[in-house]
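I'd like to ask you about the structure that follows.
The complex appears here without one of its protein chains, the remainder shown in place.
After this line comes chain A, so read on.
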Amino acid sequence: MAGSPVIRVRGLVTRFGPQTVHDGLDLDVERGEVLGVVGGSGTGKSVLLKEILGLIDPAAGRIELLGHDTAELDRAERTALQARTGVLFQNGALFSSMTVAENVMLPLKEHTDLPPALIAEVARVKIAMAGLPPDAGTKHPAQLSGGMIKRAGLARALALDPDILFLDEPTAGLDPIGAAAFDTLIQGLQRSLGLTVFMVTHDLDSLTSICDRIAVLVDKKIRVGTLAQHLADPHPWIHDYFHGPRGRAALDAKERNDARQLAKG
């Protein structure tokens, strides 16, 4: 299985009534890479994410996760596959009737045979790793700020140490310091675990700092490339995206950061 892409999408077609969102979209996500997915509003970024997760059925096309065609799995196989993917939804999607710690413990209880005491300790570690204060575990989602909900959501997404981590706008709503720390955390986990990250984002800093490749949704298809390749792309939307004022600022920041790293190293 090594070498084969962990996510392979072929000929994906998505329609909502008369409107075609994706038309023959192909995408490969390699093991251990961080893929950033960008696109204008209504180009179907979140829809693509939901289709890969099996929450929406595409009109046509084939989606393979970890070498398995998702359409051909039976119930048990699908559950096993889901245990190997973690998802951070845009608004956290924490279960509001449970505390943060209970939210993080839920997948561990369902999918592993760990002793309860160890589950509680692991949950505590995940919560701390997501950058939450220790007392956050006993709180309910309604008592948390937007940024803290996101961190708690990440802690839950990482509970089972998944192979693939799906992030839907992970840094939206975080302050810049928190967002940078979040990026660093994802990068650290990704390196250690060989985690594959599929990240829908608009945060240009995340794109430039932690994404190995960037997938741009344009013209109902997807164009995947490195940052350098996209910078040279003459497509008007891609050009505007990376050469707009915000894109410029993020790139400048990256250059300064790289220069500093180089000077240190």
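FYI, contacts are C-beta pairs under 8 Å (C-beta built on N, C-alpha and C of every residue); 3 or more make two chains touch, one makes a residue touch a chain; residues count from 1.
Convention: contacts and distances are computed from a predicted model.
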Given the options "Cytochrome c-type biogenesis protein", "Phospholipid/cholesterol/gamma-HCH transport system permease protein", "NADH-quinone oxidoreductase subunit N" or "Carbamoyl phosphate synthase large chain", say which is the protein name UniProt records for the missing chain. "Phospholipid/cholesterol/gamma-HCH transport system permease protein"
Checked against the full complex, the residue among A:V13, A:I56, A:L106 or A:A128 that touches the missing chain is A:A128
Sole touch to the unshown chain from A:H140, A:K220, A:H239 or A:K254: residue A:H140
In the complete complex, the non-displayed chain touches which residues of chain A? 66, 68, 76-77, 80-81, 83-84, 96-97, 101, 112-115, 118, 121-122, 124-126, 128-129, 134-135, 137-138, 140-143, 158, 160-161, 185, 188-189, 191-193
